[in-house]
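A selection of the complex's chains, in situ.
Letters A and B name the chains as they come in the text, with residue numbers starting at 1 for each one.
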């Protein structure tokens, strides 16, 4: 059993020096039902191919870490049950027990680095949960960005999180947070927040140059590119914020805590937006995949 | 003055590829009075030998880091006065000043890694102190587990700590927390808590395999194995929890703060349990030593 197996497509791409973009797999196994998850995963992979780059979806299958999934593996994963959701803490255990696991942002960064991939597209990163001043619930994604040299393209942190605290922790860990094409942070479903971004760039080439400079300085961490969802797909802040607030209030009323909070909130926001939150989510992942492909072009 | 000196027993064990278990020394110098501390230390070392492995108690003596103590050194340390309690922050200072210091969990992990030892048995790790949302008092043990590749066998975090927050910080730092033989976290003096463990395993071999896989992935950190105290030795949660609560209330009433809190609580719990807390503490350390020896067998 090899520790890491690369897809035929990835092997060929790396032999030929083509740009590559890593993708996570929890969106497939834990983010959407079948067959929508499979269709979306294929669409995002195709967006990357259409942009002249090669996708590499990461997953642990029967204990082997796969960098890039063959079409049949992607299909099987989209229908698999009892798939672990692996982060830095449980990745090795999942592999050593021969289990199957989908990779979160942190685990995908680890896998990308092992596979020699520098750019990764996702929807939104994990961060500081609301109420973390009392619960200390902070995603491992933030520490991962502080130590693993992968540029992550996301639409910011998920808007159900405490975004101001997330930005503070990223600053403490020394992570560059670069808003793409605008001075303020995007807010996942919405293009704008009232939070100024620590850094702002409008060119994929500049982002690639900063990635290279970071490596040249011997700094181990990655970069977070906060890419606003296209205007035609966004749910403006004025619409989504009251819905997020309502979902949060319901979670409190109903005593939802710990690991149950995020799925509860996402489900309620899906219902309250009549499905529009998911449409926007898919649009922003595709948008991030395209920008990641462009950055990858400048990193080969 | 050599920086690190290995005991005769450790040198021979490593020459012959025998399993080795590291042990900390603050339990000797700061955990019990003489001669009980010496008797316990010898007993724990003998438990490891009886399990077919070799113990290596860590300590700084007159500025030299010792991996494994000769019998006369152990005896002298058990009676020494003015011994520093060294963690990552003060280990180098203790050594460079030629002082004598007992190693906490963090310092023992550092020493074990330097001595080429992968497994370490202790009582309970440090963690997030109760009230840390206001004091920010969080043990260096947690960050150490995030960065140093040693598997630590403990009966969980000390129950006087804020265990839910401790688990959150370990997740943030990407540390595997593996309950041994049960689905929930043990609670130091008690076998059970109402907290589900992030991971669970029932085989020393599986723990060793996960340790190896973590190294193979290039992840720098260790693992925490949370091993419940044997049933015949436990103080059930229903008995110890009100006592912990009482000790905490007294500490607040009497204005005990900072470094004084932990010794105060342990002393009051000792008194309120009429000494049973110490008996259980010794039993759980011995139980952890045996499991650590078994894991060490699978790591040579």
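Keep this in mind: contacts are C-beta pairs under 8 Å (C-beta built on N, C-alpha and C of every residue); 3 or more make two chains touch, one makes a residue touch a chain.
Keep in mind that this is a model prediction, so the values were computed, not measured.
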>> Given 2 placed copies of the single sequence, give me the total number of copies for the whole complex.
In response: 3
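By definition in this document, only the chains that are shown with their structure count from here on.
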>> For the identical-sequence pair subunit A and subunit B, what's the CA-based rotation angle in degrees, nearest 5?
In response: 120
> If you average the CA atoms of subunit A and of subunit B, how far apart do the two points sit, in angstrom?
Replying inline: 36
>> Quick check on the complex: what are the subunit A residues that touch subunit B?
In response: 3, 65, 87-93, 95-97, 106, 110, 113-114, 133-140, 142-144
> Which positions of subunit B touch subunit A when the two form their complex?
Replying inline: 128, 132-133, 146, 164-165, 168-178, 198-199, 201, 206, 209-210, 212-214, 216-219
